[in-house]
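Input: a single structure, listed below in structure tokens.
After this line comes chain A, so read on.
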Amino acid sequence: MKAVFPMPLHSALLLLVWLLLNGFSAGQLVLGLFLGWLIPLITAPYTDHQSRAGKPLLIGRYILRLLWDILVSNIEVARRVLGRNRKLNPGFIAYPLALTGDFPLTVLASTISLTPGTVSVDFSEDKRWLYIHALHIDSEDAIISDIRQRYEQPLREIFSC
Partner candidate 1 sequence: METLYAICVGAMTTGGVFLVLRGYTFAVVLGLTLLSYAVNLFLFASGRLVVNGAVILGESDNYADPLPQALVLTAIVIGFAMTAFALILALRARSDLGNDQVDGKTQIYDELPNKARNARQAGDD
Partner candidate 2 sequence: MDDVINIAVALLLLTGGFFIFVGSVGLMKLPDFFTRLHAPTKATTLGIGSVLMASMLLTSLRDGGLSIHELVISLFLFITAPVSAYMMAKAALHKKVEPLQRTRQRELSSRITRRQPPE
Partner candidate 3 sequence: MDLMQHLIFFPVLLPLLAGILLLLPPLNGHLDRQRVAVFLINVLLLLTAVALLQKSIAAGPQMYMMGDWQAPFGIALINDRLASVMLLLTALLSLAAHTYACAGDDGRGPFFHPLFMFQVMGINGAFLTGDIFNLFVFFEILLIASYSLLIHGGGKQRTQAAVHYVLLNLAGSSFFLFGLGVLYAAFGTLNMADMAHKAAQLDADDIALAKSGALLLLVVFGLKAALLPLHFWLPRTYAFTSTPVAALFAIMTKVGIYSIWRVHTAIFGDYGGELAGLAVGWLWPLAWLTLVAGVVAVLASQTLKMLTANLVVVSAGTLLLTLALNDVQATAAGLYYLIHSTLLSAALFMIAGLIQEQRGQSQDRFVRGRPVVQPVLLGIFFMVAALGLIGMPPFSGFVGKILILQASSAAVDAAWIWAPLLISGLAAMVMLSRAGSTLFWRAQGQPAQSDGAEPLKIVAVLLLLGASPLMVVFGGPLSELTLAAAEELHRAPVAVAEVMP
């Protein structure tokens, strides 16, 4: 099984994307299934970190939360951008990571970057710190706890680590 479908989740995702691209039809389904089987077969060697995520509900909730956060914080950030620079309080934040694993870390960092107002800058070499640049810091701890609670915690659940 592993040899034929090395990355089933990938296969599913690819099928989905294929259907998104081409629209749904029987022919496209066949083609999508074929590509969803073939491509992971080819690319399996290039994937070091097999995802172990298996909680679709949690994932769905996570994505919805992310989208909502994006919407809300965008408005907030737009105000700051259009406002006076002088009122801006940018800064670096060292975020202590509880999450482990390269893939979960990447997802977390991406999430942080996607939400306006914060950008993941780098990890410390031991991967225990994530450095973040924030456009405006009222309270560093607030930001850290916000991240911890809204993103890191769910991710730990999703990736069970």
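The candidates were selected such that all candidates are chains of the complex that A comes from, given by their letters.
Throughout what follows, a residue touches a chain if its C-beta (ideal position, glycine included) is under 8 Å from a C-beta of that chain, and two chains touch if they have at least 3 such contacts; residues count from 1.
In this text the structure is predicted, and so the values were computed from the model without any measurement.
Of 1, 2 or 3, just one candidate touches chain A in this complex, namely 2. Within the complex, the chain A residues that touch candidate 2 are 17, 20-23, 70-71, 74, 77-78, 81-82, 85, 88-94, 109-117, 119-126, 128-129, 131, 133, 135, 137, 140.
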